[in-house]
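The complex is shown incomplete by one protein chain, all other protein chains being positioned as in the whole.
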Amino acid sequence: MVSVAILGCAGYAGQETLDRVLAHPELEPVALGSDSLAGRPAAALDPRLDGALPPFTTNEGAAAAGADLLFLSLDGDEAAAFEPPSGAVVVDLSGAHRLADADLARAWYGTAPGAWSYGLPELYPPTGQLIANPGCYATAALLALGPLAGRIDNVVVDAKSGLSGAGKTLKQTSHAGFVLENLSPYAVGAHRHAPEIAQQLGVPVCFVPHLLPVRRGLLATCYVQTDADVRALLEDTYASSAVVRVLPAGVAPELARVQGTDAAELGIFADVSTGTTIVICALDNLGKGAAGQAVQNANLALGLDETSGLRLHGVLV
Amino acid sequence: MVSVAILGCAGYAGQETLDRVLAHPELEPVALGSDSLAGRPAAALDPRLDGALPPFTTNEGAAAAGADLLFLSLDGDEAAAFEPPSGAVVVDLSGAHRLADADLARAWYGTAPGAWSYGLPELYPPTGQLIANPGCYATAALLALGPLAGRIDNVVVDAKSGLSGAGKTLKQTSHAGFVLENLSPYAVGAHRHAPEIAQQLGVPVCFVPHLLPVRRGLLATCYVQTDADVRALLEDTYASSAVVRVLPAGVAPELARVQGTDAAELGIFADVSTGTTIVICALDNLGKGAAGQAVQNANLALGLDETSGLRLHGVLV
Amino acid sequence: MVSVAILGCAGYAGQETLDRVLAHPELEPVALGSDSLAGRPAAALDPRLDGALPPFTTNEGAAAAGADLLFLSLDGDEAAAFEPPSGAVVVDLSGAHRLADADLARAWYGTAPGAWSYGLPELYPPTGQLIANPGCYATAALLALGPLAGRIDNVVVDAKSGLSGAGKTLKQTSHAGFVLENLSPYAVGAHRHAPEIAQQLGVPVCFVPHLLPVRRGLLATCYVQTDADVRALLEDTYASSAVVRVLPAGVAPELARVQGTDAAELGIFADVSTGTTIVICALDNLGKGAAGQAVQNANLALGLDETSGLRLHGVLV
Partner (left out) sequence: MVSVAILGCAGYAGQETLDRVLAHPELEPVALGSDSLAGRPAAALDPRLDGALPPFTTNEGAAAAGADLLFLSLDGDEAAAFEPPSGAVVVDLSGAHRLADADLARAWYGTAPGAWSYGLPELYPPTGQLIANPGCYATAALLALGPLAGRIDNVVVDAKSGLSGAGKTLKQTSHAGFVLENLSPYAVGAHRHAPEIAQQLGVPVCFVPHLLPVRRGLLATCYVQTDADVRALLEDTYASSAVVRVLPAGVAPELARVQGTDAAELGIFADVSTGTTIVICALDNLGKGAAGQAVQNANLALGLDETSGLRLHGVLV
């Protein structure tokens, strides 16, 4: 068994990572880090968690527990300051280590690029033991457009995310009185996932995210000019994937089929009047957009079955 | 007093039109048409409607009631077949008379262009007595981009609408089990509001609508390339409008502030990395997107105060 | 014109009170109090508020503005400590002055009963210049059961409220990640509106509130044993009311028809198998449950038309 520590386990992505670890036949949680819950039993986070789990410890304590595998579900600042223990596989779910360009990394996260590899398994498999897990929006845009890199222009990504993408911290824009029955664009033209998408695609990207009044799920509608055979490229890229499904012509992705799962759906459309290709990706921001991909990256780094522990089955309505 | 007949009064747009007519000091409802409710009292539609209103009659009966002003809240087919009574002002809320090009009108609605004027008061004031009321999506896109016509290129309109935009008819995609906690793109690259927007802008438009899990409200995120001073043009266009509000720099429109009203909000943003201008419009699909605009058009055609009967005041949270 | 000061104007109930004051032909807002927004323009709260309004001042400043009418939309503690200016009408929207029993007032609010009258206009019209505005849950339960006081037993009130009832303060149970797609009972058997309801009914009440995933609206399902002719009593009580509507037999109240309004709906049902009478009340927690009722109380205290400024018309879908 591979021993696992989760730092920041009480946040959304942390709890979801724990969910996958508990379902994984070869991972064993040995340390649950949370500075706010340190000393309390696992059930303090959620009554579904029972006494077989260790009580919460501090994030520092969890880091020092000697685990083989660490998941960092921390703020970017905390993740940037984290010193990886020698020999361990570390998957960082924050944005601290995603940008390879020194200027961009400093501008958006106040960090310096290091020895971390960017891990999006279907397109950019992780290398080494230090893995930067992609952002939720970036994952959706890249699954849609990554296979077209070098052959696209005029990229617009209009994305819509459920509330859990904003994290558990209390703030006005996460207050239910603001979110319910509302739709609000935010960080228009100024979101830090834009340079992350552009870094992988090699072209600038106009990116606008919107906050949806739903708990989970993310949909990115991507508009490009291209002369590539988009369907052929995407079907070829994901032909053997158990995670990414290219839908038949005429079928659009929707949140309902990916919520609570680690799967992603892609739909491909053409606008004849303008010659625009539209690729739409739906995924769960906490699944393929965070915890599911983190465990998938860990599986690859450890040589385990790529989809062990992932939520990929079921046809809930 | 101007006598009013509403055909299709039991649908969403019909009931909302009645709402404005009841609030209007110079309009008096004399005939409520509904083939399904004919013969029943007004309260059969909604217990808030009292006995002072006439009972429902058939749409044919309402058309023949001799009203000075008729609102058609019918299917496109029914509206296309409707014979306007001589001398009356008629506002058609369907799409039957929106497209001026004969081929487009036939292709999208199976109708022929006639003597109807397209009435979007702030940009294209109605002329004559027969008025085609714009589509909800088209209204939002045109309020955002109409003042830039002739100076924009590469137009992408990514729109999101509440459920009531789909009407009261029972269909799988309006079933709450499909809508709740979901987001679904539909008619991707093939929605009939696209040629309507293109007709007014003079350029082709890539248009993708999405169905939101909210009852009311519509938000259109519009992406263009332009060298115009967008803020100056929009602020100038709407400077004296009581309906359309251009928000200060940095403030984004949101559904919550326009739901239940006949107002619209515009926000203007720039994406530096791609040189894209982003104009976002929020409105209520049943308000400025349908009934509010219909009454506004009728006010203009009848020489009444443009905003009489409209819902423009209030700061509900 | 009657000059008005609103203390706590930046909260939900404060903003809604301002909404009614702005619509009122005889009230004029002269001071908007908010300790967090003091010094900023009205538009800082909401871009729909324009420059004709005075900028925000502190709550202390608003209290000292010499207004004829003050609305207190403050925490209970702040309202309890508030010294009413001599000669002014004061409507307190908090719970500080609702309980007449000294022990109960101390136990639930840490306050002492004073010279405040409990004002629920249809049942307990306010007297004097200091008025305690009822709680939202209490208003619903009392509209349903007040006319039956003295003739009911075994009272169960199962209530469900939209999120805005919990206020704008940031807390975990108001975070959208907790509220969305959820339903949660809270303060089970221990909510401070229970003694308020019991005080007016004269019998103990088993009261359980639940938090709904909607922004506005409250529904109370009330179960009692009684031998009274409930329909006759309720129809008689509300026969001349423009605010409370007793629905016909077989029609149930629902949130959608009262949201955004100051009206209330009552439905009356019998359970034959147990001999239970079920009275259901729907209202908007921010309307009849707070700001609408506050303005209604103020109108009565000032000798104005009881429903001036209220939102009672319209048939929005």
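Chains: A, B and C, in written order; residue numbering restarts at 1 for each.
Everything that follows uses one rule, which is that a contact is a pair of C-beta atoms (placed from the backbone, for glycine too) under 8 Å apart; a residue touches a chain by one contact, two chains touch by 3 or more.
Quantities reported herein were computed from a predicted structural model and do not represent experimental measurements.
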Hidden-chain contact residue, picked from the options C:76, C:253 or C:287: C:253
Those residues of subunit B which, in the complete complex, touch the missing chain: 12, 162-164, 168, 170-172, 174-181, 213-215
Where the unshown chain meets subunit C, residue by residue: 154-156, 158, 160, 177-178, 181-186, 188-189, 194-195, 198, 204-208, 210, 212-215, 217, 219, 221, 223, 252-256, 259, 267, 269-274, 276, 278, 280, 317
For subunit A, the residues touching the chain missing from this view: 12, 15-16, 18-19, 22-23, 46-49, 164, 180-181, 215-216, 245, 247-248, 251, 256-257, 260, 263, 265, 286, 311, 313-317
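Here is the rule we use: only the chains that are shown with their structure count from here on.
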Distance-to-centre winner among chains (Cα means, whole assembly as reference): B
Centre-to-centre distance between subunit B and subunit A (centres being mean Cα positions), rounded to whole Å: 38
Centre-of-Cα separation between subunit C and subunit A, whole angstrom: 44
Multi-chain contact residues (two or more partners), subunit B: 181, 215, 256, 317
